[in-house]
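See structure below.
One protein chain omitted, others in place.
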Amino acid sequence: MEFLQEQLPALQVVLPLVAASLCALFRFGYLSWLITLSSSILSFLVAVFLLLRVLEQGIISYEIGGWSPPFGIEYRVDLINAFVLLIVSGVSAVIVPYTQKSISARFDSTEQSWFYCMYLLVLTGLLGVTITGDAFNIFVFLEISSLASYAMIAMGRDRRGLTAAYQYLIMGTIGATFIVIGIGLLWAMTGTLNLYDLAGRLPEIKNTRPVLAALAFLTVGVSLKLALFPLHLWLPNAYAYGPSVASAFLAGTATKVAIYLLLRFFFTIFGGATFFTETPLPEILKILALLAMFAASIVAIFQSNIKRMLAYSSVAQIGFIVLGISYATETSLTGAMTHMFNHAIMKAGLFLLLGAIMFRLGSVKIEALSGIGRKMPLTMAGFVILGLSLIGAPGTAGFISKWYLGLGALEQGEWWILVLIVSASLLTMIYIGRVVEVAYFREPTDEVVQLKEAPSEMLWPAYLLIAAAIYFGFDTSFSADLARQAAVLLVNAVY
Amino acid sequence: MSLILASINYWVTIILMIGGLYIVVAHGNMVKKLVGLSIFQTSVYLLFLSPGKILGGTAPIISEKFEVYSNPLPHVLILTAIVVGVATIALGMALVVRINEAYGTIEDDEVHEMEQD
Amino acid sequence: MIRDTIILRVVIKLLLPAILLFALYVQFHGDYGPGGGFQAGVAAAAAIILYGLVFGVSAARKIVPQKFLFSLIPIGVLVFSGTGIVSWFFGANYLDYSPFGSDSKSGQHLGILIVELGVFITVFSTMLAIFYSFAGRSEILSLDGDTDK
Partner (left out) sequence: MVAAVIGVIRSRNLFVVVMLGGIYSFLMATVMVALDAVDVAMTEAAVGAGMSTVLLLAVLGLVKTREAPLRHSPFIPLLVCFLTGAALIYGTLSLPPFGRQDTPTNQHVAPYYIKNSVKETGSPNIVTAVLASYRGYDTLGETTVIFTGGIGVLILLSTSRRRRLKQSSDEDSST
């Protein structure tokens, strides 16, 4: 038992990887689903145990292959990535029960297996990126998850899914190559690839030009993967035209891991709040974040496809999170990390509900939804609750994270940022309000009249997320307090 | 001038990289974009391999005849990167084939126009 | 596929075992000279691809059936990741090959060989599968073209 506990970090990533190969080996749809379900739940449990262990005994270091770092690859779990591991594996575990219904309706047995295989590989890649302590390993696992998500998005119903996947592939690969350039420059200056060895060696050479250029390349590369405005162009189509399950999964996890990378690079490698804030980067990020919050929200208001609307909303929410990062204070980082957690729950839930509508109605155009609130009451009620949380209404999770973000701005004496946060939230209210208006206050169309409520397999995973969104709005001892502890580590560059 | 000569390897790398990147960003043909992408990625390999070379050194295969070896670490990294690159290109080409079947063209602009209506 | 030229066919038949032999050499000599599972996998796949280019994809499919190939892809990954799991049974960290042999050096040696085999299997089967699907695509398209008329 003791031995198993020590092997948890490796198990976290190996579990979904082996499960993915098994899916591709047997190629039998239902079996693959069972494999995916069990491995997702198990890896969620592993993440829970890892978090408990980190809380109990501090940082866990795991040497893969028994080679000590920096010669071998190290897995290192601290509070920050244990938190992210929990988000990623948790969202994945909730979504899997939902997938069976929507995937088996569209694909034959082999295709289903391949879909689950890709799903698990995205999970493998994201968990691998989060847990690893080696710069090049980050790149490798990032590409596993990216390639698998390109394939998943291309499986969408609409032919636009193909071009969305192609665009994502081009932008994503440029992003990955930029990250490699950044890693290469750092390596050329220090000779090491281990993140923590690197962090120890950088302060001596911190103002040399290759290091600054590396910071720039890493930032641009991760921002491409993160879809930070104005590098977000791939995201709306990818989320809108991919399968609903893929949108829910990626919206809940992939961008969160990219944010984690940003935090890791800025605060661990580049010497914490001191070095990062000496560069003009925080100011640039702040401006981009504010632009994202407003531009993307305004574009979202004018979308007729609700999935696309939510995708633009994701770009805006990423703006909120990056805004928190740009202040680099304890409170603002608490806000950023809490919002990361809450947004994962809310967006995954919203996309799952939209998937249920798509499953019954075959469309997510806003005009097709008129009066749907009467025919699919549970689905739409859930949509309203999560929508309120997205706006940041008190009593929901979204309120907590925006509260901390606002507080972080106030601490810096920038009250006008608070005004901007509130007004961006009002924009959120407009686009969520549009959907509510159509769904509840218009007469049902002929198509909508014949609809039935979404199947329960699709509803309860979404309601699990809804319950979480409400619960974390009242009880902040888990999300916000953990985030605060992690933020303290980040600001003080403890590793 | 000596500045340029001392780091000629980096200059070449940068020119190649920019050339590749330009093809990706500026051109509308999807196949050509992929070729550009692969040029861009390949040139990054040089950025890794150059710092590892030691003049007078030899390939990192231990033998009694040699004393100085070039750095093996970048070779390992680049092997991995090449593999990642080819997997990406293969997937990209599969997408191009499917896009061609769905739209009848592989020009970015034309596809974009069709999506508008 | 390509015009029937006897010379080409004979040359390919002669070349095929040579390339496969070369692939095996690269695979198992990787410890001493340049090469390893990846290069060997590509070389072996290239041999079959050449065969397929000359004699047609369906002929190549007879040598390496498609269904089998699809299963081979995950098997390589399983061999590799399974090696790591075997390390667990020896009470070592993931992918630590040291306990495989009588001393850590021979254990490492064995581990490297097995892992390279895993790489070979996946690379070979993936490259070939990719070729089959691209080539198969054009066959399907030409068939579709016929039925349309």
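Letters A, B and C mark the chains as written, and numbering starts fresh at 1 in each.
Keep in mind that, in the parts below, a residue touches a chain if its C-beta (ideal position, glycine included) is under 8 Å from a C-beta of that chain, and two chains touch if they have at least 3 such contacts.
This structure is a prediction, so every number in the text was calculated from the model and none was measured.
J.: Which shown chains does the chain we cannot see touch?
T.: In the entire complex, chains touched by the missing one are A, B, C.
J.: For the full complex, which residue in A:Ala151, A:Val315 or A:Ala336 touches the chain that was left out?
T.: A:Ala151
J.: Of the residues in subunit A, which ones touch the absent chain?
T.: 17, 20-21, 24, 64-65, 67, 70-73, 107-108, 110-111, 114-115, 117-118, 121, 124, 128, 134, 136-137, 140-141, 143-144, 147-148, 150-151, 154-155, 181, 185, 187-193, 208-210, 212-214, 216-217
J.: With the missing chain put back, which residues of subunit B would touch it? List them for me.
T.: 3, 6-10, 12-23, 25-29, 31-32, 34-36, 38-39, 42, 45-47, 49-55, 57-63, 68-80, 82-84, 86-91, 93-98, 100-101, 105-107, 109-110
J.: Could you list which residues of subunit C touch the chain missing from the display?
T.: Looking at subunit C, the ones touching the missing chain are residues 30-36, 38-39, 42-43, 45-46, 49, 70, 73-74, 76-77, 80-81, 84, 94-95, 97, 104-106, 108-109, 111-112, 115-116, 118-119, 122-123, 125-127, 129-138, 140-141.
In this section, only the chains that are shown with their structure count from here on.
J.: Per the centroid of Cα atoms for each chain, what is the distance between subunit A and subunit B, given in Å?
T.: 28
J.: Whole-Å distance, subunit A centre to subunit C centre, using C-alpha means?
T.: 36
J.: Would you pick out the residues of subunit B that each touch at least 2 other chains?
T.: None at all.
J.: Would you mind writing out the residues of subunit B in touch with subunit A in their complex?
T.: 21, 24, 30, 33, 37, 40-41, 44, 47-48, 51, 73-74, 77, 80-81, 84, 87-88, 91-92, 95-96, 98-99, 102-103, 111, 115
J.: Help me check something: in the complex, which residues belonging to subunit C touch subunit B?
T.: Interface residues on subunit C, with respect to subunit B: 32-34, 38, 123, 130, 133-134, 137, 141.
J.: Provide the residue numbers of subunit A that touch subunit B in the complex, in ascending order.
T.: My answer: residues 136, 139-140, 143, 147, 150-151, 154, 159-160, 162-163, 165-166, 169-170, 173-174, 176-177, 180-181, 184-185, 187-188, 193.
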